[in-house]
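A single protein chain has been omitted from the complex, and every remaining protein chain is retained in its original position.
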Amino acid sequence: MPIVLFRVDERLIHGQVVIGWGHALRPERYLVVDDDLAESAWEQELYALAATGVDVEFLTVGGARDRLDGWRADPTRSILLTRDVRSMARLGEGGALADEQVNLGGLHHEPGKSELLPYLFVTREDREELRRLADSGAEVSARDLPDASRVPLADLIEA
Amino acid sequence: MGGLQLFGLVVLGGLVGLDGTSVGQFMVSRPLIAGALAGWIVGDPATGIAMGAVLELFLLVSFPTGGSRFPEGSTATVVAVGTASAVGGPGALPLGVALGLAWGHLGGSTVTALRKANTRAAAAPGRPMGPGRVGRALTRGIGMDFARAVLLTAAGLTVGTGLLSSPARAWPLSDDRSLALLIVGGFVSAGISLHGLGGARARGLWFLTGAAMGVAAMRIL
Partner (left out) sequence: MGATFLRSFLVQGAWNYHTMLGTGFAFALLPGLRRLYRQDPDALEAAIRRHTEHFNAHPYLTGVALGAALRLEQEGADEGTVRRFKTAVRGPLGSLGDRLVWASWLPAVALASLVIYWLGAGWAWSSAFFLVVYNAGHLALRVWGLRAGWSAGREVAGRLRAAGLGELAERLGPVGAVLSGLLCGVLGAGPLADAGDGGLWVALASAGFVLGLAAGHRAWRAAAVGTVVAVAAVVVVSSLPGGAG
């Protein structure tokens, strides 16, 4: 199980991921999948600051799709992060994330978003992308920290 | 307690409550400092800091991190010291500290409640976001936090002096034993702090070195 966590979290690498999930899963690498970030050196530097000694790679969605199978076979324990639902849904197109657990960890409030959980606010487009992700075979659920309870997608949005 | 002292304590509660999150965070809100200041107001800073030190020991592992809810040590310490000074008697210190622990928990929930009220106020839609509105929103937030801490302190002093006068007079334990009883609880926090620093395996040797030095220092002094 070399990709130990797939997570959608707007904050990407931050306290909950590094401390909360990091202590539980002991990752050796973070894979940040985002088309814009993959092109932006100064943003990568900022995000990498929070990783405290763990390697970070930044990839486009297309680049990540090509390497998914390689990571799965690689013994290095990785946490894969996207900062929006859309990138994760694109990653999962064609069943690439079939039967994987996909964790929704944090999308903050903005005007026009509706609240699913105190740490999860979504737009109408996010809802559609979530359905698309689930339809592609991924098991989607929300959980901010490893010791919190897991809320399945079906309990968050109507199918 | 005189009216002026009561007024002083309540204002102090408001100010140290603000320091916890809203204004400055110079950590005058830590129990050690709030205790010394409250003691100074009631004319007995030595007792004030003695109670503050015990509460500080308990709250060593409680930090004002943004989102999480933790007991509020600042107003709780003012309540503890003010109550102890008002009720007097052999049980003033242990009963005051116990009240402080309970009141700190209540204080933590009022912080959360105020943040929810701020959230509703911030969510009020439609109005233009001019410079004036930002200043007003901040003033409102800080004013509400001050009022919250003032009311919390006043309520705590009222409850404390009302409930604890006669048990404080009838308290059976000696001062030494009362202090030891409280420190036993505080040692749990000391253990938690070592846990947070990396646990016994990573830091045990450092801890034991310190402990040996501490025992030696007490023997010498």
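The first chain written gets the first letter, and so on, giving A and B; residue counts start at 1 in each chain.
Going forward, a contact is a pair of C-beta atoms (placed from the backbone, for glycine too) under 8 Å apart; a residue touches a chain by one contact, two chains touch by 3 or more.
Computed from a predicted structure; not experimentally measured.
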{"item": "Positions on chain B contacted by the hidden chain, ascending", "value": "21-28, 30, 32-33, 36, 39, 45-46, 48-49, 53, 56-58, 60-67, 71, 91, 94-95, 97-98, 101-102, 105, 115-116, 118-119, 121-123, 128-131, 134-135, 137-138, 140-142, 145, 167, 170-174, 176-177, 179-200, 202-204, 206-219, 221"}
{"item": "Touch residues of chain A, complete complex, unshown partner", "value": "10-15, 18-19, 36, 40, 42-43, 45-50, 52, 108-110, 118"}
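Note that in this section only the chains that are shown with their structure count from here on.
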{"item": "Chain A-chain B separation of Cα centroids, rounded to whole Å", "value": "39"}
